[in-house]
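This is the structure I want to talk about, given as C-alpha cells.
For this view, one protein chain was removed and the others were kept in their places.
All chains are identified by letter, namely A and B, in their written order; residue positions are counted from 1 within each chain.
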Amino acid sequence: MIKDLYELDLGQTGVITSIDGGRRHHLTDLGLRVGKRVTVLTRQPFRGPVVIQVDQVTLSLGKGLAHKIKVEVA
Amino acid sequence: MKVLLLGHPNVGKSVIFNRLTGADVISSNYPGTTVDYKKGLMRHRGKDIEVIDVPGTFSLEPRDKAETVALDMLRDHPQARIICVIDATKLERGLYLALDLIEKGHAIVVALNMWDVARDKNISVDTVKLASLLGVPVIPTVAVSAEGLSTLMDRLLAVEPTGIAEVYMRLKLAGLMTGQTCNGCSGCIAGQSCALAPSVLSSEERWALVEEIARRTVIIGHYRHTLKDAIGDYTVKPLTGTPFAIAILYAFWSIFSTFSGLITDGFLVKAFDRHWLPWLQRWFPGGPGTWIYSVMVDLGHTTDGVWTASKTCLESFGVLTSGLYLEIGVVLPAVFIFYVMLALLEDVGYLPRLAVLMDTFLHKIGLHGYAIVPTILSLGCNVPGVEATRILETKKQRFVMMTILAIFIPCGAQIAIMHDVIPQYTGFVMAYLFLGYFVFGFFLNRIIPGTTPDIIMDVPVYQRPILRDVRRKVAMRTKSFLKDAIPFVTLGILIVNILYAQGAIDNLARASAPVFEGWFGVPRQTAGPLLAAFLRKDLAIAQLSAIPMSKYQLITAIVLVSIYFPCIGTFFMMLKEGGKAFFGSLAVLISVAFTWVGLLHLVWIVLGVQ
Partner (left out) sequence: MVRLWQGYFALLGAAVLFCGLLEFLSAAAGHQLAFPPAVFSTGAFRGLWGGLVTIFSGIFLLKGIRDFGEVHQLAKLLMGCILLWIVAATDILALIAAAIPNAQPELWFNSLSAFLQSFAPPYTPAVILLPFSLPVMLCLHISGGAKPTADGSHTLENR
C-alpha cells in the first residue's frame, strides 16, 4: 500500500517509492532516495515535523516535505 | 601550497580545520556574499600550507549561496589540493560529493571522519577497498582527538588528480558493474580508463555509482541501541523532549543571571562607579557644565541652579561613562555567556533537537526551528542576534525574524536596567513582549508574500563537546561582537547626548507630547526619554523611572521603550543584513508601537485603572 510519509504511524517502516517537488535534490543529498527504508521515530503534535531514520541516520522533515514522499508499506 | 577543506556541513570539517591550523585564523565573508569561510596556516614536513575551510556544501551544483561560494573557491584555486571530509556514518552522502570532485579532475584525499562514532554504531568501512575503487587515498580520522590527521597530510602532499572514467574502470575490473556494456573493445588503456565510460555523470548515474561502491565497502553490523541513542530519541520526542527543553532553557536563563550578576553587579559596577567615573570626572578637560564634559562624561543634575555630579555611571549619561559601562560592563558579559552556552549546546548536539521541538510553533509564524538561536542571542545583544538571522533561508523569513527580534526582544542592557529600576514589573513587561513576538510574527507571516520552506535537517548523535573548539568559537564570535556592535552603539550615544545638549530633544518632546499623553496615556515628561530611546533605550528606562506616574503608566512607557528599535547598533546591522527591507521593518515598528502599546493603554482603561 502506498502512503504519504507523514501518514505513517510511530515506529512504522516504509520503502520510498517516489519523491515529488522541487526540493527533491535537497532530500536526496541527505540520503532520501527511491528504494530506501525509512522508519518514523517521532511525530510532533500540531502538524509539526516528523523525525525519521534512514540508513542509521536521523533526520527531521517538515510536514509539507513529508507529504511529498511516498512510501510503500508492507 | 593551498589546501581546501570540502564536505557537508556537520561532518567535522571545522574540527579538522582547528586541529590543523594554529591560532592565526581569519574568518571572513567571501567577497560579495554573506557566506563565511575561514583561512589558516600550518606547517607539515617543512612545508608552509594555507588551509581554507570552505562552507559546507552537499554537492557542486550551485543551488544555494554556500554551494555557489564553494564552486567559486574551487575555481579560484585550481591548483589547490582538496581534503574531502566524509562522515563515516553517512558514507553514501559524502561519496556523492567525492565522486563529483574526482569527476572534475581535482587532486583529492578523503578523510573518513567520525571513525569512532561509526565504530560505536557498528558500522565499518573497508577503507583499503574504497581507496582502491576510488583511486584516491582514504584515511580514517577522528578529528576530535586528531587521530589520522598526520597520515592525512602525508598522503595529501603526494596526491595526484584522477578522473571518473578511472573509477568506472576499476569497478568494472572488480566485476562490480553489472549491466554495463563492455564488449572488450580496444578502448581499454591497460587497467587505467575505459573509452566507453562517461567522464561526466548525471545525478542519477552518480548516485548509482555511489550505491555500488557503498555496497562493496560498507558493512553495517547489528544496530545496537545504546543509552546515548535512547536519550537522543527521548530528547527529540515531544512528550519527553519538551520537559527536557524547559529544563535546558531554565539552565540557560539561570546561568546567564548568575554570571552577569557576578561579573556585572559583583565587580564591574564597582569598577565603573567608584573608580572610572570619579577619575574621569576629575581629569576630563572642560569641567562640569561645559558642553564637551556633559556629553562625554557627566550631565549631572541641576536642582535649584546647583549642579551636582552623578554618583553612578548609569545616571551620568556620558559617552565615556554610561556608554562604556553599558557596553562593557553589562552587555559584554551577557553576550559572552550566551556565546559560551550556545557553543556548548551546539557542539554537544542538542541544538537541532531544540529546533525540531520548537519548529512546530515557529513554523506557524513562518520561521524555522533554528530561529530559536537568533532569538536567544538577542537576549544578550540584538546586534549579533540580527546578524544571526542569516542562517534562515528565505528573504521573507529573514525579514520577519529581524523585525520581530528588533522590536520585541529586549537586549541584555535593557533587561539589566529594567531589573535594576523596576524589578517588580520586569516579568510582566517581558511576557507582554514575548506575546507580541508571536502575535506579530503570525500577522507578518500572513501578510508578506512568500512561503516558508519546511524544515529538513540532520539530528546528530550526542557527543562530548571539545573545550578547545568551544573556546575558539566563543573567542571568534566575541571578537566580532566587539568589532561590530560597540563602535555603533557608542556612536548612537554620542548623537543622542549631543541632541540633548542642543535642546533638540526637548523641542521634539514638546511637539509630540499630546500624542504620548493622549494615545499612550503617559505623562508628557516621558516624551523626552521616549524619543531619545530611539537611540539609547536602556537609559530611557532609567530616566522614566524618575518621572512620577502610576505603575500602569510606567509599564506602558517601558513597553513602548522596549518596542522601539533597540540601539543604533541594531539599526545599522539591520540595514546591513536587510538592505531595503529595513524600511519595511521601520513601518512595522511604527504600526506595532501604535497598536500593541495603544492596546495596553486600552486594557488599563477597561480595567479602570486609568
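Operating definition for what follows: a contact is a pair of C-beta atoms (placed from the backbone, for glycine too) under 8 Å apart; a residue touches a chain by one contact, two chains touch by 3 or more.
Since the model is a prediction, treat every value here as computed from it, not as a measurement.
Novice: Please work out which displayed chains the absent chain touches and list them by label.
Specialist: Spelled out, the missing chain touches these shown chains: B.
Novice: Where the complex has a chain not shown, which of B:G289, B:G427 or B:G579 is the residue touching it?
Specialist: Only one listed residue reaches the unshown chain, and that is B:G427.
Novice: So one chain is hidden, and I want to know which residue out of B:G261, B:G286, B:G450 or B:G579 touches that hidden chain in the complete assembly.
Specialist: Considering all chains, including the one not shown, the answer is B:G261.
Novice: Check the options B:M1, B:A230, B:I590 or B:V609 and report the residue that touches the missing chain.
Specialist: Here the residue in touch with the unshown chain is B:A230.
Novice: Over the whole complex, note the residues of chain B touching the chain we left out.
Specialist: 222-227, 230-231, 234-235, 240, 243-244, 246-248, 250-251, 253-255, 257-259, 261-262, 265-267, 270, 274, 427
The criterion applied here is as follows: only the chains that are shown with their structure count from here on.
Novice: Where the centres are mean C-alpha positions, what is the separation of chain A from chain B, in Å?
Specialist: Computed from C-alpha means, the inter-chain centre distance equals 29 Å.
Novice: In their shared complex, at which residues does chain A touch chain B?
Specialist: 23, 25-31, 33, 41-49, 51, 55-66
Novice: Taking the complex as given, what residues does chain B use to touch chain A?
Specialist: My answer: residues 58-59, 61, 63, 89-90, 92-93, 96, 121, 123, 203, 207, 220, 223, 232-233, 236-238, 352, 356-357, 359-361, 363-364, 369, 453-460.
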